[in-house]
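Every protein chain except one is present and positioned as in the full complex.
For reference, chains read A and B in written order, and residue numbers begin at 1 within each chain.
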Amino acid sequence: MKRILSMAAVATAAALALTGCGSDSGSGSAATSASASEAPATTEAAQTGENITFWLIGGDTPQDLRDYLIKEYKEVNGGTLTIEEQSWGDIIAKLTTSLPDPANTPDVTEIGNTQAPTFTNVGAFLDISDMYEELGGSKLLQGFVEVGSVDGKEYALPYYFGSRYMFYRKDIYAAAGVSVPTTLDEFNSTVATLAEANPNNIPDFSGFFIGGQDWRNGISWIFANGGDLAKYENGTWTSTLSDPNTIKGLEQLQQIQQTASKAPRTMKDESPWLYFNDSDSSTAEDGTTTATALAAATIMAPGWAHWSIGDLDADGNRVWNDEKFGVFVLPGNDGKPAPVFAGGSNIAISAKSQHVEGAKDLMRIIFSAEYQTLLAQNGLGPANSDYVSAMGSDEFTTALVESASNAKLTPAAPGWATVEGSGKLEEFFQKVAEGGDVTALAAEYDEILTPMLNGK
Amino acid sequence: MSTALSAAPKANRHIKVGKIIASIAAVALAIVWVFPVYWMVNSSLLPNAVLNSPTPRFLPFGGSLNNFRAVLSGGTFFPALKTSLIVTLTAVVLCLLFAFCAALAISRYKFKGRQGFVLAVLFIQMLPAEGLFIAQYKMMSSVGLLNTAIGLAGLYTAAVVPFTIWMLRGFVAGVPADLEEAAMVDGATRTGAFFRITFPLLAPGLVASGVYAFLQAWNEFTIALVIMQKESSRTLPLWLRGFVQQSNTREVDWGQVMAASSLVALPVIVFFLLVQGRLTSGLVAGAVKG
Partner (left out) sequence: MTTATVPPAQRRRFHVAPYALLIPAVAILLAALAYPVGWQIVTSLKQYGLAQQFGQPAPFVGLANYLNLFRDSQIWAVVVRSVAFCLVNAVVTVVIGVALAVLMNAVGKACRLILQIGLLLAWAMPVVAAMTVWVWLFQWHIGVVNWLLNHIGFNFTNHNWLEKPLSFYLVATIIVVWMSVPFVSFSVYAGLTQISPEVMEAAQLDGASGWRRFTQITVPMIRPVLMIVLLLQIIWDLRVFTQIRLLQDAGAPLASTDLLGTYIYRVGTGSSDFGMAAAMSVFVLILTMVLSAPYVRSLMKEDAA
């Protein structure tokens, strides 16, 4: 029996040794640790610059821009910039674990504009007030600067902005005899008319397709009626769903949900364009045409949605068709565009970064005229207002810039990420969409949200 | 005699009808169970426009490997496959080794603390993992095993070892110790006896437990999500998840998502079909003790 035991021990050790080798050669960390252990190499590293890591979230930043950053960083700093792409769905768990860890923190990270206040308030980011003016100062998008500031010091700065506007079916608007609305009230009645008219006789047709849980688009009606989600008074945040203006907006939204939208009550803001395109392939081999995928005359989506809208070409790609599709900005009742939710993200240096100089070099590159222009040319709203004009002037850019001009951010409360993470907003908006008593619901959720907003 | 003769064909016919019905049911149920798998493969061969149509297409006519080409062109699949293979195989080997030793201990010996150990093994499986990730991250970071295959393999081994011990216990108990001793009486050494007699009898059990460990380690993604944050150290489930999420912010490219899913499932399916025969006989052997 002892022999078996020693055999097992040997085998265990061998297995560990084997896998140890495997993982080392696989990760490439062997090279770094080896060079770090040699004294001359360390001084050399200081001369040649710092190797830093930059987290981008999602695929919004095109490859050309990433290549540009890596190349520029090498030239300016001499070190290597590693860009890691993270996904939006898991970013909170990753930032929560990595940012406090000096050994593994990204040096610079992108962060969603609505998540910025929470992480800024807990001290996750480096105070970069000293370079604020150098990076653009008051020319930077101020709403985004505000969510990344605490007590007048800047921590997280804007990275890029996006905005949401309306896509509509010209053919269906024409068939139903309605025109593009110019005020919010007109919009609300137009989409109800469209759903009622349903000129193509499609089951469950929506004049305006908006999911029940879709608060990111839904808050536009709150903002447009002068309401808000929360207010800051005497050092505390209060949820303001019960504010009369907020209630007014919510009631309009409920009206739309009840009369114009047949989208699922459980749907959030993902992929509404799937119900907006024709389904070109629904004609079977025997020539019978069944119901089409088309189910909406109007959708609200971020600007890049236009890549997913259009007629199918032979290769199965969508090609925008001006005859059939159009865009407009959600109008307010005051002649200005309605304030919609401002999409986009911030960027910050980790407070635990071990390579602050390198991180600052990267920030300088990102806020340089060249990079801001590159962002603009790629359809991403640049942080610095000087470069917005570089975005071009096609109908999508025009709509983006126009809707962004009056766009509004979620409250800069320390607990905002908690509010989003709790799923309570989805719950509340779903209940409103289902026709619940708006006033009672608003009071109920104010109670729940207020403590969360203040981070307890 | 005559009654037996006349009854036999009748009973046979009865049994035959029953058997045909059972066979039809078996095949029908196999189809039901396999349908989602089939649907994944079928969809991976079709263009996205067809998939987004409300009329499903049940056969991949006019299909192509374009989705697979698009998925593989990213160049991220093979590194993830490599990481997954290293992590999974390490975890399986360690797990079988450790669990085998432990199973030997608890099924061949009566000792103080044995019951306690068996209970602990059972209770560890009841631990909810959703709240553990911060502590797991801190631990792995402090010992420098973050983003390493060996670190993740260690966590997986610990996660799977309890159940594997539980499973192997039955197999080891099923091999009578007398057999080994008999061989020794015939002049074999203890090691020789073990390898010639006991080990072959245990092989199916090791295969069955190994398959279980393989599946768990291959599929896990909540621990990996926190431990393997670097793009370069992603495992296949993380790669697939990244793929699904990426599609979520743009148009959901179901065809590519299904092609990616097929690629992740493929190695497991091949592995399963290879060990299929042994797996079943392994489970049979395990059932002796239960």
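Worth pointing out:
Going forward, a contact is a pair of C-beta atoms (placed from the backbone, for glycine too) under 8 Å apart; a residue touches a chain by one contact, two chains touch by 3 or more.
Everything quoted here is computed from the prediction, not taken from an experiment.
For the options B:75, B:128 or B:187, the residue in contact with the chain missing from this view is B:128.
Among A:61, A:213 or A:261, the one in contact with the hidden chain is A:213. Checked against the hidden chain, the listed residues B:39, B:61 or B:199 yield one contact partner: B:39.
For chain B, the list of residues touching the undisplayed chain reads 18-19, 22-23, 25-27, 29-31, 33-34, 36-37, 39-40, 43, 51-56, 94, 97-99, 101-102, 104-106, 108-111, 114-115, 117-119, 122-136, 138-139, 154-155, 157-159, 161-163, 165-166, 215, 218-219, 221-222, 236-237, 240-241, 244, 254, 257-258, 261-262, 264-265, 268-269, 271-273, 276, 279-280, 283-290.
Within chain A, the residues in touch with the undisplayed chain are 1-2, 5, 8, 12, 89, 92-93, 96, 99-100, 118-119, 121-124, 203-204, 211, 213, 262, 264-268, 274-275, 291, 293, 295, 351, 417-418, 421-423, 426-427, 430, 452, 455-456.
By definition in this document, only the chains that are shown with their structure count from here on.
Centroids of chain A and chain B (each the mean of its C-alpha atoms) stand 37 Å apart. Those residues of chain A that touch chain B in the complex are listed here as 1, 3-5, 7-8, 11-12, 15-16, 19-20, 22-23, 26-29, 58-60, 84-90, 93-94, 96-98, 101, 103-104, 270-271, 273-274, 277, 279-282, 284, 290-293, 304, 307-308, 312, 316.
Looking at the complex, you find that chain B touches chain A at residues 47-50, 52-55, 82-83, 86, 90, 93-94, 97-98, 100-101, 104, 133-134, 137-138, 141, 144, 146-151, 153, 190-191, 194, 225-226, 229-233, 241-242, 245-246, 248-252.
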